[in-house]
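Scroll down for the structure; my scribbles are underneath it.
With one protein chain removed, the remaining protein chains of the complex are shown where they sit.
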Amino acid sequence: MSLDHSKSTSQQRRPDWAALAIAVILVVIAAVIFFDVSRLKGTAGYSQVGPATVPDWIAFALVGLGIWTAIEAFRGDFPARDHQQFGPVVWVVAGLAAQMLLLKTAGFSIATGVLFALVAAGFGKRKLWITLPVGIVLCLGIWVIFAGLLQLSLPAGPLEQLFL
Amino acid sequence: MAGIAAHRVMLLSQNQIIASNGRVLEDIPLKHFILASLVAGALALPAHAADYTIMAPAAPGGGWDQTARSLQTALQEEGISGNVQVVNVPGAGGTIGIAQFASQQKGNPNALIVGGYVMVGAILTNQSPVTLKDVTPIARLTGEYEAIVVPASSEIQSIDQLVEALKKDPGAVSWAGGSAGGTDHIAVGLLAKAAGVDPTKINYIAYSGGGEALAAILGSQVTAGVSSYGEFEAQVKAGTLRLLAVSSEERMEGVDAPTLKEAGYDVVLQNWRMVAAAPGLSDEQKAAVLADIEKLAKSPTWQETLKTKNWADTYLAGDAFDAQLAKDISATETILKDIGLVK
Partner (left out) sequence: MTTFEFLLQGLLSAMEPINLLYALVGVTLGTAVGVLPGIGPALTVALLLPVTYRLDPTGSLIMFAGIYYGGMYGGSTTSILLNTPGESASIVTALEGNKMARAGRGGPALATAAIGSFVAGLIATLLLAFLAPYVVQLAIKFGPREYFALMVLAFVTVSSAFGDSALRGLTSLFIGLAFSVIGIDQLTGQTRLAFGVPDLLDGIEVTTMAVAMFAIGETLYIAAQGSRGADIVEAVKGSVWMSAADWGRSWKAWLRGTMIGFPIGAMPAGGAEIGTFLSYATEKRLTKHPEEFGNGAIEGVAGPEAANNASAAGTLVPLLTLGLPTTATAAIMLAGFQQYGLQPGPLLFATNPQLVWGLIASLLIANLMLLVLNLPLIGLWVKLLTIPKPWLYAGILVFATLGTIGANPSVFELGMLLTFGLLGYAMRVFGYPIAPVIVGLILGPLAEQQLRRALAISQGDVTFLVTSPIAAGLFVVAALAFIVPLIMRIRGRGQVLTQLAASED
């Protein structure tokens, strides 16, 4: 909450480039589906609806929705968007990424403790020397309960080895 | 399985855990639980030289998982191994598990994997880069035979009448069974071929699990049903399903139905389960694992397990098993090509 580098620029110009980008993404997804299912063998058996039919329907619908989205983008029909602060988002994403990368090596408590501290930082609690130990201790407690008592398979690292 | 994960059917033994999405967590041996509730530290067990880790390449509850857990219990109780862990890696007919096993356990003499006939088909249909050649098959442990049933209200009274209908119009005979390319599908393909019907013409309706297929058969949504005999046993005994034939070599004890062979169709199909070791073992290491499994198979604990679980003892090891396995793989490849599932 301490950092607030907001520059209030209204994005409501015409055309709405972000909405156009969404339209393009929808068409790209449709293209990927068309391409991928085109290699499926036509083993529909006795049903005329085969493995590729439904994906094709979905892809057609996505193309249609892409066109519709593009039209709305040009007409500026998309709702106004709140300004987003990307700093906090980066903190939270970094927390999730750190947990993912640390999980196997550092174990559940350290990895998830780091996640805890980084998310708290994203929400304005930047004192990592407080949040990190709190997070790790909390997660170790969770680990003892869920992995120790309930036998949930949460990866063990150096900290957890002390309790094994 | 996305979306229908919650509907997947799993049968469990007592010491298992499953996520709502059908994935395995871990097994909870009761004694561990009690120990854990007393002192967390008391869980630590002394390490043994022959501490096996068994991978069950499936979610808990299915045949492979039950086999792995029964092996765990028997190996420990017979003192063949001090501490046995079971790890579940579910997915794609065991191909995800076997791929992980082959790459991570190379040369590890303490790693075992449970597998079975379903894997043979799954490897072919999924075009898995890792095959059974990339592990060291040790022994076949048990097997189940396929059964063909119709609802009690069906006009079809015998396997011959069913085949007659199939010959007349293969599309009009719909078969409910497990996933496409699985043992049930293969059984129907083999029967069609033996009866002189084009296997590509069979009208096979794949269901996600025993419960859903069984409901379709009981509700007469399909002409006939195919699955392992155990799935149908309770319904057959209650008289809601009519058992037409089984896929065993000889008549099954206590089962009032002919074998397909007796009925004149040369189809013998066993949905077997095996245990395999890691790739890259020396001959001595392989011999040591084989000796342990041999000891296990002969042990009273294992024999008792087979009896209570109603599993047939189809133990086969060594060169005889290797030969049988090679035969099964080539036969399966042929029939899957005939059905049109594998190019």
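A and B label the chains in the order they appear, each numbered from 1.
Heads up, the rule we're going with is that a residue touches a chain if its C-beta (ideal position, glycine included) is under 8 Å from a C-beta of that chain, and two chains touch if they have at least 3 such contacts.
Bear in mind that the values here come from a model prediction, so they are computed numbers and not experimental data.
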Residue of B:165, B:206 or B:312 touching the missing chain in the full complex: B:206
Touching residue (missing chain; options B:92, B:195 or B:226): B:92
Residues from subunit A at the interface with the omitted partner, ascending: 1, 4, 6, 18-19, 22, 26, 29, 32-33, 36-37, 40-41, 43-51, 54-55, 58-59, 61-62, 65, 68-69, 72, 78-79, 81-82, 84-86, 88-89, 91-93, 95-97, 99-101, 103-104, 108, 112, 115-117, 119-125, 131, 135, 138-139, 142, 146, 150-155
On subunit B, residues whose C-beta touches the chain left out of the figure: 1-23, 25, 28, 30, 33-34, 61, 90-92, 95-96, 99, 125-126, 171-172, 174, 179-181, 203, 205-206, 208, 211-212, 214-216, 218-219, 221-222, 234-235, 237-238, 240, 341
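Just so we're on the same page, only the chains that are shown with their structure count from here on.
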Whole-Å gap between the CA centroids of subunit A and subunit B: 37
Residues on subunit A engaged by subunit B in the complex (per definition of touch): 41, 43, 45-46, 144, 148-149, 151-153, 163-164
Residue ranges of subunit B touching subunit A (in the complex, touch as defined): 17, 25-28, 32-33, 36-37, 40-41, 43-44, 171, 203-204, 340-341, 343
